[in-house]
Structure formats: C-alpha cells, structure tokens
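Structure first, commentary second.
What you see is the complex with one protein chain gone and the rest in place.
Order as written gives the chain letters A, B and C; numbering starts at 1 within each chain.
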Amino acid sequence: MHEYSTQELMIIAAARQINDGERIFVGMRLPITAYGVARLTHAPNAVGLFESGVARYEPAEDMLYTMCDGPNQLGAAWTTGLIQIMGLLSGGRVHAGFIGGAEIDRFANINTSYIGDFENPTTKLPGSGGAPDIAAMAERLIVIINHQKHRLVEKVDFITSPGYLTGGDARKKAGLPGGGPSVVITDRAILRPHGPENELHLASVHPGHTVEEVIENTSWELKSTPDLGETPAPTKDELDALHRIDKEGFWRS
Amino acid sequence: MHEYSTQELMIIAAARQINDGERIFVGMRLPITAYGVARLTHAPNAVGLFESGVARYEPAEDMLYTMCDGPNQLGAAWTTGLIQIMGLLSGGRVHAGFIGGAEIDRFANINTSYIGDFENPTTKLPGSGGAPDIAAMAERLIVIINHQKHRLVEKVDFITSPGYLTGGDARKKAGLPGGGPSVVITDRAILRPHGPENELHLASVHPGHTVEEVIENTSWELKSTPDLGETPAPTKDELDALHRIDKEGFWRS
Amino acid sequence: MPDGASIVLGAALENAIPFAATHELIRQGKCDLNVVAPISDISTDMMIGTGCVAEVTGAWVGNVSGGMGHNFRRATEHGEPHPIKVHDYSNFTIGMAFFAGAYGLPYVPVKSILGSDIIKSNPQIKLAENPFVDEPDPVALVPALKPDVAFLVVQRADRAGNSHIWGSTGLTQEASIASEKIIVLADEIVEPEVIASDPSRVLIPGFGVNAVCHIPAASHPSPLIGRWKRDNAFFHHYHQETREPDGFKRWVGEWVRDLPDHDAYRTKLGGELEELRVEGEAFSAPANYATD
Partner (left out) sequence: MPDGASIVLGAALENAIPFAATHELIRQGKCDLNVVAPISDISTDMMIGTGCVAEVTGAWVGNVSGGMGHNFRRATEHGEPHPIKVHDYSNFTIGMAFFAGAYGLPYVPVKSILGSDIIKSNPQIKLAENPFVDEPDPVALVPALKPDVAFLVVQRADRAGNSHIWGSTGLTQEASIASEKIIVLADEIVEPEVIASDPSRVLIPGFGVNAVCHIPAASHPSPLIGRWKRDNAFFHHYHQETREPDGFKRWVGEWVRDLPDHDAYRTKLGGELEELRVEGEAFSAPANYATD
C-alpha cells in the first residue's frame, strides 16, 4: 500500500475519467492536476481546454493561479478567444468538462450562484463563469464537490449548471445537447446517475470511508448502484505521475 | 483645361464622395483608385475596408488584381476575418461603400445576380459577394455603373443589393439600417435620389455630354434635380494625384 | 470523402484557395458535390465544368480578375454539362451561417440581407420579427451551415496539423470549425516548436485537423501571403481558354487530368512558378511569450 491524501485520491479518481485522445474542459485547481496525471499515465493524447481561450497538450510547467497565467500560454496549442474555445462544445467536439459547485442535488443540478431566493439571497456566490455552458453542451460532465450534507441537497436553490433537472428525460426535453453529469467525485465517495430517473446513486466508497457515513452526509435518501464497491486505491504509477506534477506537495496534505 | 479620360473623371467624381476621416468599403477596380485620390487630396485620414478581412490607411503600393493580393496586406492596418470587417457595418461605423452592378433601377436597387427569372435565368451573373450587406448597412452607398439603357432600367429583374426598394419609405419599413444610395456615378452623368419618393434624378451631366443623351440612355423617365448642372471637371491637383497612383496609365485610355 | 459531400475549397475569398485539392477531387472523379464558400475564384468554376458539382452554396462564382466563370454560366443558363442548384447568400450571411455551424447556434438573425431578393431565391433564409422590441423590426434568420469537409491552405504546419496562417482569412476559421473534417495543405512543414512559439497565430489547432499534407504552392494560381504571388496571367489564360466547352476540356486535360499530382503540376509550371515565389523579407516584429 502507498500512502496518499484524500485530495490525491480524488485527483486520481478524476484522472481516470479522462480517456485517451479526448478534449476536456479542464478548469483550475484539482481538475488541472487530474488532467496532468491522465496525460502522464493512460491518456497521453488528451487535449486540455480553458475557456479564457487556451488549448494545451502538455500541462503548464509552472504552478497556475488562473488559467490566464503566463505558464498556461507559453507553448500552448492555441491561444485565442473564448468563443473559439467554448464554441468547440457544440457538435460533440468536447468529450468532457470538469466543474465544481457549492451545492449539488439528487438530479445532479449544480448551484454556484445564490443560496436562498435569488432576488434576496442569504449568500451570494461568485456566479457561473462558463459552467452552465459546459454542463449544457459537453458530452459528459465530471463534478467535484466536498461531501457535506449542506452541499449534497435534495434540491438546489438555484440551478446554475443543469444536471438532469427534475430527472428522467427532463434534460432532453429542455433541449440540452450534452449528455449531462456522468460522475460526481467527492472526498468520501463516487456517485453516478443510475436508472431511468437519472438520480445520483452511490457507486463506490473511498477506502477508509463507509456507506453509512456517506449516506449520513447526503441530504437525500441515497441509493446505491448494483455494483457498489470500494473506489480503487491509487496505483504506484498514478501516484508517481501525480508527484511529478505536484512537485511542491500542494495536494499531499 | 487639362486632358482626362471619362474613366478618370468618374474616378475623381467618386473620390469627391469620400470625406476626410471616413471609413469606406472600397472594393476593387475604379473605387480603390478613387480612394487613393481622396487620400492624396482632401481625405488624408480616410480608412479603406476590404471585406476579405483587410483595413488599410495608405492604399497598396502595387497594382492589385484582387483585394487579397499581397500588396494589399503588407503594411495594412488590420488583416483579420470577414466577420470582423463586415461587422463594422453595424452601428454606423462605416460611412460609405462603393458597389457596381449590371443593372440599377429608378429606386437605385441593384442587380448582380440574375437577368430574367431567377429560377430560369437568361443570364446568370456572378452574384452578390458582400454587396447586399454593404447596401443594407453602410451609412450611404456610392454606385458606379456604365450608362446604358439596358443597365439603367425601370425595375431590376432581381434586387441583389437594395436601394430604396419600391421608393418612398419602403426601405425604412423593410428594416434596413443603412441610409441607402446617395449617388450613382455613370460614364455620362451623376444621379442622386431626390424628393420624398427617393427616385433617382439627374444631378449633373459630365462635360461633353448632354441632358438629352443621358435621358435617352435611361429606361425610366429621368427627371432632374433643381440644381442640375455640369459635373465639375477634374482639377490639376486631382489629376496629379490620380497620375501618381495610376502610374501605368491604366485608367487614362 | 464520399460522393455527395459538401466541401469548402477555400474560405479566405481570393487568397489561399486550395487548388491542389480542387484538382485532386477532379482527378478522383468525385460526384454530386455541394461546393460551399463565399467566393473561391475559379476553383468553383473548374469543379462545375467537370460535372462534379450538384449544388453551389455561396455568394459569388466567377473569375475574380476576369469576370464571368464560363462553366458556371453554362451550367446555370443551359444545364451544361448538367444543371446545378445554386443556394444564394451574401458574404456576411454565409459568414453568419458558418459562424452558427461552428459555434453551435441553430441560426443567426441578421439585418444585412433585408430588402434583397436573396431571401426569395434562398428559401432557407426566413423572415421574422425581432422579439426584443415592440415596434415592427424585421430580421432575417440564417440557419447554420455545417459542411462535411473543409480544405485549407496554410503557410506552415507541423506534422500534427498545428498551423500558422497570416494575412486576411475571410471565413477560414468559421468555415473550418463548422466543417465535420478539416484537411490542411501546408506550404511548409516545420518543427512543432515553430508553431508552439506563437499560439496566437494558430487559426486551427492540430487536434481539430483530420489530415495534413505537405503541398508547396497548393494555392496556385491564387496567392499565399509571404510565399507565392498571384498568377494573374494564369487566371487570364483560364478565362480565354474556357470560353467554349471544348476549350475547357482541353484546359482541364492539360492542367489537371493528364497530371498525376501536384508535383507534376509544379514541374509543368516550372520557371513560371519560380517567378511567383516570394523572395523578399518583411518580417513581423517578435512577440515575447516568456513567463519569467
């Protein structure tokens, strides 16, 4: 067994969602590291997209605080405008996108806008950025969120980025071209939409966590997929790749 | 008196339509030479636009066969895409555009598409290019056409580029943002829309031509503006400027 | 590329037209093509003359410095070699149709085609009212165009298709991204580092390109900025020679069908092509992408 942090496990679980040759809306923080791990392990031909107008093959060499930082532009495949990059979302040209959020609900709708009523919010969150566009248009969506009861809620106060809306075929009926969320990676477990209702089900529990704990920290009555198991621990290769990228051990603690 | 060809007179008459500081859709052949004359005489701050994606201050140094030729791009103010340049037509950012045509009618509608029925034409012309867009959107339109009875017709077979449509306020009612044709320069005369009907009237006759001859070569009953006179002959300065541009005397014969 | 495909042979207007691809499609005897472009100078006329074309979708067909395209007129006026269907657009509206196709909009509402009979001859364009204002405010709705294949000529590319283009580009970016497949004809193949040294000069990144071919002077007789001048005499010659169907047959035999490939075409041009090669230097000022 190798030692790893919860964050490292999440990064590696996220990296496994990227298939070779795919074009991925990467975003900042944890997903960009996951992209780097995927490139170094099983997906050497993946392409990373950044909505500010950047496309890269190799991840940036230096630490990034924003997607617009110099190291993300030096040696890029393409530095262009937002419309050119986000426009790739149409026509199935983007395979997956990563997004985070403050709240997610049982049908994988995500809120990054308002807690409470939007006309008189108790908490105003920073907003959508390009997340609704990615959620609407990418072939599939990979969501990363901390697993707390007030974050995994029955119904989000505001749908910033649509998942399956009210479930079933509601998403399709609303005219959304992209396939919707395929997986939700938390610090305790992995959830996936399952069944005709497209409700989020528990798909695997991270090593060291229990089904009961996960259920307790979810606001809706969380059901499990038939093949519920344990999230596979990071392999040595995966951890080695991560440590090559995360030189300073930012994600290790 | 200085000697000049009819083509040279037309070029200089066209150059006089360009005001200093204006942004002009120039096009090829005669108008691009007119633009050069205007820059060298009374309009040193005019800007020339080319729908392929070029904007220039100084006219190109060498002879152009198309707007995409190298000399039109070297030292340009901007080489970009068609949408960026033609998009300037919106919001009153383009003051005037030059267009030509195979036919023009009494309300200054222009045909460059089909002679006869469009579903079964007797003559298929090359088509519109960007002329309809310029005609619809530029603040004003400067038309250049040879003055022959079969070209100045009662009603064009096909409106490629709209003038005043059926006259009066028809153009406005059709939702066209630009002001419409302000002048038609032929090899015999200058015509302008006049009166509430916006019908083309004879505004001036070129030296050496007569009102009768112009009327004879126009298919509709051509009326005159109240201030009908003779087109002022080119000045020495204007001809000098033209000869500096037209080094090879292309327009002199 | 299947028969019946819709193809973009040049979307930059009068430069960088992929004539090498035009010729190869003629040699391969592709059928029933829909040729989609704002203006592709005599490329479209050649394709029509060989009977490859069922439809033309565009704003202008002819010989830019010569005037008429004789094959286009024969096809549209007398159905010779066979009738073709013309889908009329203006330059800006076909631009918006490509833009919509490229960036996932079902259609685009424009003002610039109002009043034109193109709305009548092209029933794909619909009139509607702007729902954002109370008074009548007509707009024309132009639906997305998504061609099957776009061919484009670039000054330089690496082997993965990452490409640099400079000079005016017309609708190259929108038409290419709107197309299902992109084929790059590179005047020069360079090391990946050359392209990566200037990612803002990339118009189409390699990950969107399906094939890259190294074909010098692929745009002849149209110009390629900084590489090849326009061959004006060649355009004039084409205009003279193709006035009659027999003349076009001779021309296309001599310059296309009887040549195995673009190498042979360049060899046949010989010194005439060499005279069109840009020898001078007028280099762009460098841009620094350093991070530290």
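Convention: contacts are C-beta pairs under 8 Å (C-beta built on N, C-alpha and C of every residue); 3 or more make two chains touch, one makes a residue touch a chain.
Keep in mind that what you see is a predicted model, and the values were worked out from it rather than measured.
Considering the entire complex, the omitted chain makes contact with A, B, C.
Here the missing chain is touched by one residue of C:Thr50, C:Ser112 or C:Ser219, and it is C:Ser112. Of the candidate positions B:Asp20, B:Asp62, B:Asp117 or B:Glu154, contact with the hidden chain is made by B:Asp62. Checked against the full complex, the candidates A:Tyr4, A:Phe98 or A:Phe158 give a single residue touching the omitted chain, namely A:Phe158.
Check B:Ile11, B:Val26, B:Val47 or B:Ala96 against the missing chain and you find that the one touching it is B:Val47. In the full complex, chain A touches the omitted chain through residues 50-54, 65-70, 73-74, 79-83, 86-87, 89-90, 113-114, 118, 121-124, 126-133, 135-137, 158-162, 165, 171, 173-177. Hidden from this view is one chain, which touches chain C at 96, 104-112, 126, 128, 130-133, 137, 139, 141, 143, 155, 164-167, 190, 194-195, 197-198, 200-201, 225-227, 229, 278-292. Against the chain not displayed here, chain B makes contact via residues 23, 47, 54-55, 57, 62, 69-71, 73-80, 83-84, 86-91, 93, 137, 177.
Simple rule for what comes next: only the chains that are shown with their structure count from here on.
Of all chains, the one whose Cα centroid sits at the greatest distance from that of chain A is B. The geometric centre of chain A is 40 Å away from that of chain C, both derived from CA atoms. Centre-to-centre separation between chain B and chain C, using Cα means, comes to 27 Å. Not a single residue position of chain B touches two or more of the other chains.
Shown for chain C are the residues in touch with two or more other chains, namely 173.
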